[in-house]
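Only one protein chain is missing from this complex, and each of the others stays in its spot.
Just so it is clear, A and B label the chains in written order, and each chain counts residues from 1 on its own.
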Amino acid sequence: MSRLFFLFCLIAIQTLSPANAQEKTESDFPPAIEAEARTVGKSLRCVVCQNQSIEDSSAPLAADMRQLVRERLAAGDTPEEVRAFMTDRYGNFVLMKPPFQPDTFILWGAPFAFVLIAALCWRLYLRPGERILDTPDPLSDEEAARLRARLQEPGDI
Amino acid sequence: MGVLAIITGFFAIGLTRDPHALPTMMIDRPMPDFKLEPLGDEIPLLTFSDVKGEVTLVNVFGSWCVACAAEHSELMKIGNSGAVTLYGVDWRDTAFEGRQWLEQYGNPYSKVGLDADSRLAINLGVTGAPESFLIDTEGRIRYKHIGPITPEVWQETFLPLIQEIEGGKQ
Partner (left out) sequence: MIGEIGLFCLILALTAAVVQSTVPMWGAYARNSRMMSVGDSAAVVQFLLLAVAFGCLIAAFASSDFSLRIVAANSHTLKPLFYKVTAAWGQHEGSMLLWVLVLAAFGGAVAVFGTNLPATLKARTLAIQGMIGVAFLAFIIFTSNPFARLFPAPFEGNGFNPLLQDPGLAFHPPMLYFGYVGFSIAYSFSVAALIEGRVDAAWARWVRPWVLASWCFLTVGITAGSLWAYYELGWGGWWFWDPVENASFMPWLIGTALLHSALVVERRHALVNWTLLLSILTFTLSLIGTFLVRSGVLTSVHAFAVDPARGVFILGMILLASGGALTLYALRASVVKQGPPFAGVSREGGILANNLLLLCATAVVFLGTFYPLLIDTLTHDKITVGPPYFNMTFAPLMILVAMIMTFGPFVRWRSDSAKAATTSIRRPAIAAALLGLVIGTAGKSVVAGLGFGFASLVIFGLIAWVIKRTRLGLVPLSQSLYLARAFPRATWGFLGAHLGFALVMIGVAGTTSWNSETVSVMRPGDTLSLSGYELTLSSNTITRGPNYEAEQLTFNVALNGHPDGVIETERRYYPERDTFTTEAGIRPGPLANLYVAYSQSESGEGYTVRFNRHPFVIWIWIGGFVIAGGGFVSLTDRRFRVAAPHKTVRSARRAHAEGV
């Protein structure tokens, strides 16, 4: 319960705090690093937010993470290495795009599977045999005889 | 129909899971190297070498964190009990705010350091305060607790683990 309360505080703080956390502001980095950092930042999830990347979030931890991303890129890390750094500490939760690994095979494979199943359904649905209208059973001999007799009677049928 | 049943089953179980509780990646890994700022001259500074040699409990807190105030009395007890060495990491505060908070509530920690830019917090995979890490004599993280330490948590989770570490001296 207090955890929940804390989260509420954090969300309240989110809107309170500035985007920059440091005296060294984000725009202190060269534009190339800055641009790369934004791309990487968009792929990292803010772990204390409900559903935002660290670029979009105003949470203080997100600001710190953004700073860290820039520093590491400036120090020579590749974007992949920066992401690995984060997942090393926070797990796959911190990635916006789920990685391709055994427990996400279903996730990534499913869309193709769905389309294939759909195509299959389409074929099956159109198979002529199943789409014929209901035809009534043919008359038995007794019924046929009765019908013939009826038809020969005068008056309304 | 079967699909519906399975899906509902998952939802039902899902209700019992807390989507905010991130599992920790740091279990059985060494405490990352860190350099913290001092809170003040009178408060001993926590350094990396302090977490080796004995069983320590590192508690991440902040003056802005309401739940930390809630767990504080338990921390005072733990600090005084001597069962474990209690260290504090003041996360996202200024030295002034940290000092004020400790003055107001009391200082349960043997040593404290200030982590203003979240470097240590990020290295520990911290997502909120309070979080506490149990470190063994070789500086390896053995357990991470998210949220305030209640008496029950201390009794039922931490103490047995501390005894196990000290007994086994792994």
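The definition used in the following text is that contacts are C-beta pairs under 8 Å (C-beta built on N, C-alpha and C of every residue); 3 or more make two chains touch, one makes a residue touch a chain.
Please read all numbers here as calculations on a predicted model, not as lab measurements.
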Touching the absent chain in the whole complex: find that residue among A:Ala32, A:Ala75 or A:Cys121. A:Cys121
Residues belonging to chain A that touch the chain removed from view: 4, 12, 15-16, 18-23, 25-27, 38, 43, 45, 50-53, 56, 58, 91-99, 103-104, 106-107, 110-111, 114-115, 118-119, 121-122, 125-126, 128, 131-134
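In the analysis below, only the chains that are shown with their structure count from here on.
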The residues of chain A that touch chain B in their complex are 2-3, 5-7, 9-10, 13, 21-22, 47-48, 60-61, 64-65, 67-68, 88-91, 93
If we count contacts the way the header does, which residues on chain B are in touch with chain A in the complex? 20, 22-23, 25-26, 64-67, 70, 92, 117-119, 121-125, 127-129, 146-148
